[in-house]
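Apart from one protein chain that is not included, each protein chain of the complex appears where it belongs.
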Amino acid sequence: MTSRRFNSTDPDLDQLYHDLSEQQLQPLWEMRGLLTPTPKVRSVPHRWSAKELRSLGERAGELVPIDRGGDRRVLACANPGLDGAPYAASTLWAAVQFLGAHEVAPAHRHTPAALRFVLEGEGVWTLVDGDPLAMSAGDLILTPSWRFHEHHNSTEQPMLWMDVLDLPVVAALEAVFFEEGPTEEVERLTAPVSRSERHYGGAGLLPPPGQRAQPRHSPLLAYRWAETDRALDRRLEVTGADAATMTYVDPTRGTDVMPTMRCEAHRVRAGTRSPRSRQTGSRVATVFRGSGAAVVGDQRFDLAPGDIIAIPSWTSWQLEAHDQLDMFSTSDAPVLDALGLYREEECP
Amino acid sequence: MTSRRFNSTDPDLDQLYHDLSEQQLQPLWEMRGLLTPTPKVRSVPHRWSAKELRSLGERAGELVPIDRGGDRRVLACANPGLDGAPYAASTLWAAVQFLGAHEVAPAHRHTPAALRFVLEGEGVWTLVDGDPLAMSAGDLILTPSWRFHEHHNSTEQPMLWMDVLDLPVVAALEAVFFEEGPTEEVERLTAPVSRSERHYGGAGLLPPPGQRAQPRHSPLLAYRWAETDRALDRRLEVTGADAATMTYVDPTRGTDVMPTMRCEAHRVRAGTRSPRSRQTGSRVATVFRGSGAAVVGDQRFDLAPGDIIAIPSWTSWQLEAHDQLDMFSTSDAPVLDALGLYREEECP
Amino acid sequence: MTSRRFNSTDPDLDQLYHDLSEQQLQPLWEMRGLLTPTPKVRSVPHRWSAKELRSLGERAGELVPIDRGGDRRVLACANPGLDGAPYAASTLWAAVQFLGAHEVAPAHRHTPAALRFVLEGEGVWTLVDGDPLAMSAGDLILTPSWRFHEHHNSTEQPMLWMDVLDLPVVAALEAVFFEEGPTEEVERLTAPVSRSERHYGGAGLLPPPGQRAQPRHSPLLAYRWAETDRALDRRLEVTGADAATMTYVDPTRGTDVMPTMRCEAHRVRAGTRSPRSRQTGSRVATVFRGSGAAVVGDQRFDLAPGDIIAIPSWTSWQLEAHDQLDMFSTSDAPVLDALGLYREEECP
Partner (left out) sequence: MTSRRFNSTDPDLDQLYHDLSEQQLQPLWEMRGLLTPTPKVRSVPHRWSAKELRSLGERAGELVPIDRGGDRRVLACANPGLDGAPYAASTLWAAVQFLGAHEVAPAHRHTPAALRFVLEGEGVWTLVDGDPLAMSAGDLILTPSWRFHEHHNSTEQPMLWMDVLDLPVVAALEAVFFEEGPTEEVERLTAPVSRSERHYGGAGLLPPPGQRAQPRHSPLLAYRWAETDRALDRRLEVTGADAATMTYVDPTRGTDVMPTMRCEAHRVRAGTRSPRSRQTGSRVATVFRGSGAAVVGDQRFDLAPGDIIAIPSWTSWQLEAHDQLDMFSTSDAPVLDALGLYREEECP
């Protein structure tokens, strides 16, 4: 039981501080930095290089088996500002997951929500409560809070994707629950189109109101790159701007796909740049296609496909495209928005 | 100024009834049929034959010009139960509209909301507040409340589609407003894809929250048959049922496309039938493809493409498919739902 | 089966009109008045005098018994513009109900929603699904859609109140259902405070979220005059205006008390007047206390306590107070609002 002691050169005050400490109390007037004019941000801008992620992932694939004792072969991005905590940004976990040929990552579920963005390859399946979701390059796959999920690779090739979780938020709220799935041999289900997509994947069409599932997250669990690609193109056409952002949404409500994470696809036309802006809340992003650079705060990172970057809270950022640049990002904006704490501003 | 007089053989009562009438009052205890065990329904089941609609439409095309004095060449379905009122069902206007080669139906707007379901053909454009929406067979086109809209036919062929309006509801609420558009020559805009579809047509993707239009209706104004066709197929696959219904929705909220009308696409597999059910509220429907029959209350109507049927409130209905049957329907379900008056039941 | 026939002096057109009529079709271009620049309003401004209502109510009390054959002793206000229909305005039923000493109006329920505003007296109880609600002067009592309700007068004095129902709307939507209550002798329950008020009557306090009823209407069923009086006073104080309006709300959502009717209390300071405005939708109002006048459209009605007035759609209205004037009104604004048809404007 720790009790923090303040000190004073005034003996009466010092005695008061001693007595406060005895009672597990602290004097507000001696504290600094509790209420700062702008946010005190712990994470720093950072880039994890795709080349290193891939090479280290492959080495892990050779050295580390997947089994009950070590469910997932995952390399967690650890932001240098977070004192060794395994988080890519203050409120977001980001990692690359490496699944070898014919490997199976067994079923479990947890209250932290996860999403997977596939950087390359195909032929891996994520089962969410038994619904098989094919994973191919550019796809976004949701494994929402407390849904059983497992992955299996039915090909001869290893595969690598980015995981993002809201784990830091759920841990800070002390609401982490975890459960392993049934231990019997998993059935390696596949299907050309998931149930989730057959019910909820139509643009502008849904099952009748009384027949819709009403979970706290999108009942559509897979978002395919072809659709994202087309939506970005059309958005650029209709706005005439240099850069477009589209938000992935729950088709039954138009809200963010999960209550804790906003997913967005960004496209910047070759030779142009996106507006420079900043928001409260953390963001992690990965390059899907193209090349260019990201200016985050006062740092500049060259970008290649598969690179992961961390954009801390209230830190300005801007994308520059050499070739047309396509980027996927996840932020905790829905959390800040739900709590009335979201702020955004353009930066000069 | 009419004043209804009740009568009684009791002279005191009769005098009271006389005095009530003088004061514009009526005795509840003498009224019958105000509060009935189940709804008193005025419309009757009816079918308007596609063959007649087309032939009469063509004759009207020859005889009746379109101009400011007669904005639209429209044949209104008049339900035989409604004493000559020009409504297909108690709360819905339905009609076929005939637009000749190179004709233009000039711009206007009104608080009653309208929708257009295209039965055949292509090459006609509906402009909604200047956004050109191509019209092709199977498409649903919205012209929501108080939006300027006009139609122009850029082809050599006349074209025919079904209009549905919530006019009876808006008139009963005494909230009809109407305004003609600018009188200058309309610009005959076309575009391969409407602005509405470029912004809002992606499945599971929307512009960022702060950049979305927030009208009282779907900002997506055109729903294409290819998408509807695919959604019905996938729904049949995933449910394994004989019949599927999909609801057209506002992609920003998952709600009905307009606050007064629910639009639905129905598909019944060849040789099977849909469940028999009834709902409060009126419905009009039209056959898009296939053949079969509709049993509405105790009547049976054979169905061919282009036929329009009226399904009155609280009247059971069921579809039978010979070939695979595709039907489009509109109901006032959102009105009943918003007011807490929607009831639905399966019928044995 | 009626079929409306249009005529033309052009023989070809006339033949077309004949053939359309045969097919239950009507030519839009021959219709007038369907889409009017502003609403076509059927009801007219009208006042029913309290003096007459009371005197005729008393005579009915002597002549007409209450029993199963004639559930309620009600005098319905019949707007002179509605061709004898028993509605006070196009979309609202209003009436006075007269309950004699020791009489009981037995239980029934119906989908049309009702409310009671008590003009004078006390000692009558309305039971809503068995919850006894005391009725005293100035109180608003709700009997929402499809809730069993009955009234019993436990005093030696007859009592009179105003009923308002959304019956015209529910009838137009063909969604009227009605059911009598159990025929056994009703239990004449009373209670100093209703269950509804004990659960939901606290200002700014509710049962925990998981323990709240979630009907489609306010779970608070009685609104007491003392609270209304205080709220009007405070509103006048804080705005400094001559007139105040407060809206009765569902305390669990802040919405209108029932999905079809908005209830409002109005107070105009002695010697002043309220702003002149008009809205889409109908309104009926009754004077609770004070005297003055209402100018409705181009008519002027002197006002005394108990008078009922009808304010038609899109018709300007203004209150003038001699003494401080307190008025209760009900409108169909929630219906128009839900359907995107509500308009309001100040009138010069």
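To keep things simple, chains are lettered A, B and C as they appear, and every chain counts its residues starting from 1.
We take it that a residue touches a chain if its C-beta (ideal position, glycine included) is under 8 Å from a C-beta of that chain, and two chains touch if they have at least 3 such contacts.
Remember, it's a predicted structure, so these values are computed and weren't measured experimentally.
The chain that is not displayed touches the following shown chains in the complete assembly: A, C. The chain that is not drawn here is touched, among residues A:169, A:263 or A:303, by A:169. Considering the whole complex, the residue from C:11, C:33, C:182 or C:204 that touches the absent chain is C:204.
Within the set A:72, A:253 or A:273, the residue that contacts the chain not displayed is A:72.
Counting over the whole complex, subunit A has residues 1-4, 10, 12-13, 16, 19-20, 23-29, 31, 34-42, 46, 48-49, 52-53, 56, 59-60, 63-64, 69-81, 83-84, 86, 90-91, 95, 110-112, 145, 167-179, 216-217, 258-260, 280-282, 312-314, 332, 335-336, 338-341, 343 touching the chain that is not drawn. Across the interface with the omitted chain, subunit C contributes residues 193, 195, 197-199, 201-210, 212, 218, 220, 223, 227-228, 230-231, 234-235, 237-238, 245-254, 264-265, 337, 344.
Operating definition for what follows: only the chains that are shown with their structure count from here on.
Centre-to-centre separation between subunit A and subunit B, using Cα means, comes to 44 Å. Centre to centre, using the average C-alpha position, subunit B and subunit C are separated by 30 Å. Counting only residues that touch two or more partner chains, subunit B has none.
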